[in-house]
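With one protein chain removed, the remaining protein chains of the complex are shown where they sit.
Per-chain numbering from 1; labels A and B assigned in written order.
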Amino acid sequence: MQQAIDSVVVSTRGPGLYEVSSALRNFVSGAGIQTGLVTAFVRHTSCSLLIQENADPDVQTDLDGFFQRLVPEGMDWLVHTTEGPDDMPAHIKAALTQTSIGIPVNQGRPVLGTWQGLYLFEHRRRPHRRELVFHIIGE
Amino acid sequence: MQQAIDSVVVSTRGPGLYEVSSALRNFVSGAGIQTGLVTAFVRHTSCSLLIQENADPDVQTDLDGFFQRLVPEGMDWLVHTTEGPDDMPAHIKAALTQTSIGIPVNQGRPVLGTWQGLYLFEHRRRPHRRELVFHIIGE
Partner (left out) sequence: MQQAIDSVVVSTRGPGLYEVSSALRNFVSGAGIQTGLVTAFVRHTSCSLLIQENADPDVQTDLDGFFQRLVPEGMDWLVHTTEGPDDMPAHIKAALTQTSIGIPVNQGRPVLGTWQGLYLFEHRRRPHRRELVFHIIGE
């Protein structure tokens, strides 16, 4: 049984989905593990992870559009407002999605379905450098 | 340390929760692993996974009812509409729930609580065949 761990930095330029499927696949193939479990983990609380359709880019637009409407800026009951109007909504959107996703690995590849991509979901407006940690265990 | 990986197909007939706890337990006991981690992963983006109460079926009805109200069909700002009125809402509901769930295994069984069941949460109206991948590692 073997393991590998590594981190990747994703530069974001405002809200939306940034695909990281290639980085994930490269990490898995670099580890030389045929069967196992790969975990993606994001070390921040105002962005998140999501597995979603990677065929039609409109899906990504609509996903971001839904979360913008569900958790709008300017909710007047918020207490945590010191880091800007988009900060607390970003924390809430991150809470509604995932910080960590585990994906089985088979025949040397993550078992993502045909239309599934792994995305970093940025919730802040300003550019950020986001650190993802990948870990794999298997053989 | 050992591993096992397998997939299971669940046939769905419209929105709602389909319990897969037995399939999970069968997979774990078949692997002969006493202590470890089992991961359930669904290879689609318009259905999802959920651990929820398996005692009163009304809980499942209300869960589906809430998501239908939170993400209704017919939101007029949606761009991705070519796959039918229930497709983009299905992607959003999947984003709000899980694609992957890891469950520790102890004494040869997933450590689900007394009232916890593992469910496939179907978000599309038409019948679908949904593929779940189970992976376990441990000894």
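Of note:
One rule holds for everything that comes next: a contact is a pair of C-beta atoms (placed from the backbone, for glycine too) under 8 Å apart; a residue touches a chain by one contact, two chains touch by 3 or more.
Please read these numbers as outputs of a predicted model, since none were measured by experiment.
From the options A:Ile51, A:Met88, A:Val105 or A:Leu118, the residue with contact to the unseen chain in the full assembly is A:Met88. The residue touching the chain not shown here, chosen from B:Val8, B:Ile51 or B:Met75, is B:Ile51. Residues 1, 35-37, 50-53, 56, 58-59, 61-63, 65-66, 69-70, 96-98, 101-106, 111-116, 137-139 are the ones on chain B that touch the missing chain. Think of the hidden chain as still there; on chain A it touches residues 1, 3, 5, 37, 39, 41, 43-46, 70-71, 75, 77-80, 82, 88, 91-92, 94-96, 98-100, 102, 131, 133-135, 137.
Rule of thumb we're sticking to: only the chains that are shown with their structure count from here on.
For the pair chain A and chain B, the distance between mean C-alpha positions equals 19 Å.
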